[in-house]
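Below is a slice of the complex: some chains, not all, each in place.
Note that the chains take the letters A and B in the order they are written out, and that residue 1 is the start of every chain.
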Amino acid sequence: MSIETLKEEVLAANLDLVTKNLVISTWGNVSGYDGETGVMVIKASGVPYDKMTKEHMVTVDLDGNVIDSPYSPSTDTWTHIELYRAWKDKGIRGIVHTHSLNATMWAQLGQDIPVYGTTHCDYFNGDIPCTRLMTGEEIGTDYERNTGKVILERMEALDPVRMNAVLVRSHGPFVWGTSPSAAVLNSQVLDYVANMAYMNYTMTGGQCGRVQKELLETHQNRKFGPGAYYGQKNH
Amino acid sequence: MSIETLKEEVLAANLDLVTKNLVISTWGNVSGYDGETGVMVIKASGVPYDKMTKEHMVTVDLDGNVIDSPYSPSTDTWTHIELYRAWKDKGIRGIVHTHSLNATMWAQLGQDIPVYGTTHCDYFNGDIPCTRLMTGEEIGTDYERNTGKVILERMEALDPVRMNAVLVRSHGPFVWGTSPSAAVLNSQVLDYVANMAYMNYTMTGGQCGRVQKELLETHQNRKFGPGAYYGQKNH
């Protein structure tokens, strides 16, 4: 895939954040990673969505060098870089950051989102993890890069292929996938399950039971396992 | 009605799930049953709604054989089959499955939705039932067919003509009606009453009183009873 094509995909994915009600104003950003050339494309910083064009898609290498643009890339660029560095060999090709309402609210609470039902199981293999509090030092210097590091620390025992989202504590979600558009869909589903989980939480004082282990496994496997049978085989 | 006409109805009903905000992405499915030929038409698996055409409507007989399509039918096909087998002689001609937000959230809670008001009474003759937990065995083999069986088990003492919906525990609603479009409307009303019931539940710690028996009867009868007087007689 050419960088031009990747820019079009990343632009479309950014605009889709608006369509799916996951961002307002200039919030949020989507990036895409090109496995062949080892660079990523990410939204420029502070551009409103209704003025956004392909020109605002900035190519950056994984050392943080801007390759081809007069624009500054998203302030969150270093968080994206940390994640691609860690996971590019696992097929992660798109990353999304939003302040979508329900997921961000859980990040503010500082708790993992419990896996209460099969909608959650169809996309995420268990509770959605929330990172630890960052130290004053981590916040004071290289804040965005350290944000990436605490995400990786939290994900250490988890498989990023089966767990495509994390809540950065007090901040909001970072979500990824096999393409920019897949990461946007995962962001939308995350906010949807976060909304339902809020309701279950308030009905039960936080005591709603998690889904059965067998349901989680069956729903994960029929979409992602070796004998997956969801969707079309030949289309 | 020809199968072609039924396919058009089922397509329209599937697309209406999007219009009514009951599904996102490729979620949900609507089927319709043809009483003359004894086959059903159902959405193909994993097709996004914005690309969906009549071509993606798959005809399946009640033994699960695909009649006329290169597409795989919805993974939930066997759940639909179980319900049509049991209820085709009672006039059930459309079935809908969604993960609509409020109804799914109640399914995750694992409780029947209490009948708190007349909006509920106008469509559903009492609490909306929730199925029991499935066993590991039921989940591990023939999961979708067993989902149909636990629905029928839960509905055993209930009349599917007056109770058009069930919550599959930890999963989401299955809803039916006298046509695909009637089942979609019932799905929309289910989510609406589930939303109100959530609010009543959180205001009262789950202690909101049910509607009077007399109100339930009067509202059911003025729409469905022998002396029904809701709507137009001659139009």
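Methods note: contacts are C-beta pairs under 8 Å (C-beta built on N, C-alpha and C of every residue); 3 or more make two chains touch, one makes a residue touch a chain.
Just so we're clear, the structure is a prediction, and the values are computed from it rather than from any experiment.
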Overall copies of the shared sequence [whole complex; 2 in view]: 4
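Heads up, the rule we're going with is that only the chains that are shown with their structure count from here on.
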Fitting chain A to chain B on CA atoms, where both chains share a sequence, rotation angle to nearest 5 degrees: 90
Length of the line joining the C-alpha centres of chain A and chain B, rounded to whole Å: 33
Complex contacts: residues of chain A adjacent to chain B: 20, 116-119, 185, 188-189, 192, 195-196, 199-200, 202-204, 208-209, 211-212, 214-215, 218, 222, 229-235
Residues of chain B touching chain A in the complex: 24-26, 44-47, 70-72, 75, 99, 101-102, 104-105, 107-110, 133-134, 136, 139-140, 143, 170-172, 198, 201-202, 206
